[in-house]
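Only a single protein chain was left out; the remaining protein chains are all shown in position.
Order of writing sets the labels: A, B and C. Residues in every chain begin at 1.
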Amino acid sequence: MVRVGVMGATGNAEGELTRLLLGHPGVETMALVSRSRVGTEAGAVFPNLRGLGHVLEDAGALADCRAVFLAMPHGEAMTVAPALLAAGIVVVDLGADYRLRDPEVYREWYGKEHASPGMLPQAVYGLPEFHRSELRDAHLVAAPGCYPTAALLGALPLVAAGAVDPRTVIVDAGSGVSGAGRSSAGEYQFAEVNENFRAYRPGLHRHTPEMEQELSRAAGRQVRITFTPHLVPMTRGILATIYGQLTGGHRTEDLLDIFKNRYAGEPFVRVLEGLPETKAVAGSNFCHLSARVDRRTGRALVFVAIDNLGKGAAGQAVQAFNLAFGFPETTGLERPGVYP
Amino acid sequence: MVRVGVMGATGNAEGELTRLLLGHPGVETMALVSRSRVGTEAGAVFPNLRGLGHVLEDAGALADCRAVFLAMPHGEAMTVAPALLAAGIVVVDLGADYRLRDPEVYREWYGKEHASPGMLPQAVYGLPEFHRSELRDAHLVAAPGCYPTAALLGALPLVAAGAVDPRTVIVDAGSGVSGAGRSSAGEYQFAEVNENFRAYRPGLHRHTPEMEQELSRAAGRQVRITFTPHLVPMTRGILATIYGQLTGGHRTEDLLDIFKNRYAGEPFVRVLEGLPETKAVAGSNFCHLSARVDRRTGRALVFVAIDNLGKGAAGQAVQAFNLAFGFPETTGLERPGVYP
Amino acid sequence: MVRVGVMGATGNAEGELTRLLLGHPGVETMALVSRSRVGTEAGAVFPNLRGLGHVLEDAGALADCRAVFLAMPHGEAMTVAPALLAAGIVVVDLGADYRLRDPEVYREWYGKEHASPGMLPQAVYGLPEFHRSELRDAHLVAAPGCYPTAALLGALPLVAAGAVDPRTVIVDAGSGVSGAGRSSAGEYQFAEVNENFRAYRPGLHRHTPEMEQELSRAAGRQVRITFTPHLVPMTRGILATIYGQLTGGHRTEDLLDIFKNRYAGEPFVRVLEGLPETKAVAGSNFCHLSARVDRRTGRALVFVAIDNLGKGAAGQAVQAFNLAFGFPETTGLERPGVYP
Partner (left out) sequence: MVRVGVMGATGNAEGELTRLLLGHPGVETMALVSRSRVGTEAGAVFPNLRGLGHVLEDAGALADCRAVFLAMPHGEAMTVAPALLAAGIVVVDLGADYRLRDPEVYREWYGKEHASPGMLPQAVYGLPEFHRSELRDAHLVAAPGCYPTAALLGALPLVAAGAVDPRTVIVDAGSGVSGAGRSSAGEYQFAEVNENFRAYRPGLHRHTPEMEQELSRAAGRQVRITFTPHLVPMTRGILATIYGQLTGGHRTEDLLDIFKNRYAGEPFVRVLEGLPETKAVAGSNFCHLSARVDRRTGRALVFVAIDNLGKGAAGQAVQAFNLAFGFPETTGLERPGVYP
């Protein structure tokens, strides 16, 4: 039984994390830490917790924790993590600060210097399907972004198998609005998002270098991809549609076999014959995935559905936490999604 | 550890029931029984179960079950339940067949004779907050309808306390579309439901006599109410707004006190100072409730939010099952809702 | 051909007004006046106007206008209207400042003194179905609120006919989010509104006294009602469900006859046999209305659907403008709603 903390506890990913940790049999107690709303009842921030008695605390409450989840705006976790690590606390960062191994790439995409580049070598990219063994010993987990989780689960097996030319990879994805956080920016008002579909930051989204880092690792050379995120009028869910030129005469069955072999035994990745849909994984840590060959053009198409707050954020963070603490990997995450 | 069955296993409430029972530590194995789709993978019916290995079975699979949940069109459970009961199996019926104690009222509202009126005396109306002790011994549970659950949790305490004249009760409620089942009727197509709000069957909805039966019991005399359901463009959730003329000079605080006293110790009913919202309870068995006095007109207003598939159907059925089998009442139901 | 102005031109009602006036054959030119965003392309505020060349101007542009529509936060129109009126400009105010004839009532509900009470006697409440003749001579039109439009079109005929006891009237209504304006308040974020249904300000909404003023006028005595607004997860539309105790043994047909007689010849009010739905009137100036008698309880139920931005705001304002300027009343408003 472990006492854990959640720091920066007022956003959507934090809410989901809190929900998951409340149902985690290995979590003894939980500190919900907020810098701006200390003393507030958690139910005032997350209406699903109303009446359950949780209260937001200050950072002092982290002292006895053995693990702390950081869910803060980018640039802030790297100012907080070193002290926690020095105190022997395992850090699972849901933000971007420790995902990029090269501080130069961090600067290029985030526009500032990394505050604790010395920690980068020990950070483990928290995608269990590709970094499981490192996660078992991890003290600093950099949980992947929501888009990269979907994109990498779909693209890595084909790139690693040499089935797709990595230079031709295009990731076209759509996300529910919860990924944008809970800021009150006008662009996420109901009346402006509902009945609307649009792309944003094409070619410029900060999740791009994460994808390239991991794909380059699999390809054995530097890979650059095109990534285009879209805003879908829904709350939760990401569907990534991934394109790549086939290197040979693969058929749909061949691609599905690559995925089935790669993910055999994986507790959360389901390779489907049919096409995935985001609603089937909402509220869960599952990933639904399928693939097709477009024979007329020689392209592979991969379709990956996750819950952006689940496998794309809080669920995956708990999965990494389970690995780091020796809990069965699925602890607290077994439930299927909420449907419909 | 109990083996349970779910019969009629292809609708929304059944899907939710399956999800909840999969996470119930007292359930050993589960038979999913369908008359029309035997042999189908459950994931083909409930996409959230894709890849998890459950298969729909025929009624033979119920033989070893100690409890069977019936989720069938009205009029069918009453042809199936007697044999199950005779075999010593506890029956939890999510449909309407055993909710009305008077077969005459059944005929009036459902337009047919009751097929097993002899079973009605032993049926327990499965609203734990008002029938808990009977549920502990129940062999036949008639789980309440979704609207009556919300309406009764809001109206019964005020009627029982004599604070509201029962003849003036109006229940105005809105429900998400999942309550309408999974039929393919055109009226529930996305393009016709989305961005739409409308009333249906005002004064004629079959959930009316359930409400009147329980309110009459509390009032000590026959009560007739007006009930107007509305279709809200959302998937899950019911909000009931209940009106009633106050019998005295009650203030808002007085009403809240009545509710707080009545529901003190209830594990799933939360009396809020603020107003409830359906999203806060989605995916859960919780009920959020509040009240206001409109002093200018001397009326009480009560607001009750539940998940129509949770506390309004599957969750409540599991709660009754827990009581009937001696499990802690909250087993498998502790988790807060999924938000946002 | 008339030059018109729209002042306060950045909210949802103003956007709809602009759209309607662009298609109005009697409008020669239009000044879009904003205090905060002068010089901005209108398309930056209203994306449907992108590329059409309209630019927000300052108040000087109102000088040559013969009519000015005011769409400003309450309390601001009454500081601006007197000068416009003095300059001989017809004012159509979409806000609340001139709706209440009694400045005392204004103070009670709006918490401040009225700034130009001397103008109130000349203000005409802009509900054409009940104030048509006064509107033909009006210089100052107080366009009704969105909820009152629906509530009054449904309740006035029954109260005026003596079919319903006015003291028993309850207005329960649900609105799309666009009625809340375009403020960036967190409570109207997509992720918090979508899949959510809740009441707000029960018994306290500022549209209450408007309803009471007009109902009192019809009843010939002071009437107090209960009004409960709800937020529906959709962008446009209001459905009002109105309850009242019948004074006699009316049947549904009797109520429908009262409405059909009252609204015979009305260009925008349709009395339906079936129940209305908001989607059928979205984007239009139409009102769909029906009624039912709940014989078991002796209550009348009236259902009224409008587009809150159409008949509930901009459309009705244009209808009043047409009357004031002698245009055929339906000019620019003939088109049916956008469906689906």
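One rule holds in what follows: a residue touches a chain if its C-beta (ideal position, glycine included) is under 8 Å from a C-beta of that chain, and two chains touch if they have at least 3 such contacts.
Since the structure is predicted, the reported quantities are computational estimates derived from the model, not experimental observations.
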Would you mind spotting which of C:49, C:91, C:115 or C:142 touches the chain that isn't drawn? C:49
Check the options B:193, B:318 or B:333 and report the residue that touches the missing chain. B:193
Over the whole complex, note the residues of subunit C touching the chain we left out. 12, 15, 19, 22-23, 46-52, 178, 194-195, 235-236, 270-272, 277, 279-284, 286, 288, 334-340
Residue ranges of subunit B at the interface with the undisplayed chain: 12, 176-178, 182, 184-186, 188-191, 193-195, 233-235
To test your reading of the contact rule: which positions on subunit A touch the chain that is missing from view? 170, 172, 174, 176, 191-192, 194-200, 202-203, 224-226, 228, 230, 232-237, 239, 241, 243, 275-279, 282, 292-297, 299, 301, 303, 305, 340
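Please note the rule applied: only the chains that are shown with their structure count from here on.
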Mind checking the centre-to-centre distance between subunit B and subunit C? Centres are C-alpha means, answer in whole Å. 38
Indicate the whole-number Å distance between the mean C-alpha point of subunit A and the mean C-alpha point of subunit B. 36
Note: subunit C sits from subunit A at a C-alpha centroid distance in Å of 46
Enumerate the residues of subunit A that touch no fewer than two other chains. 12, 178, 194-195, 235
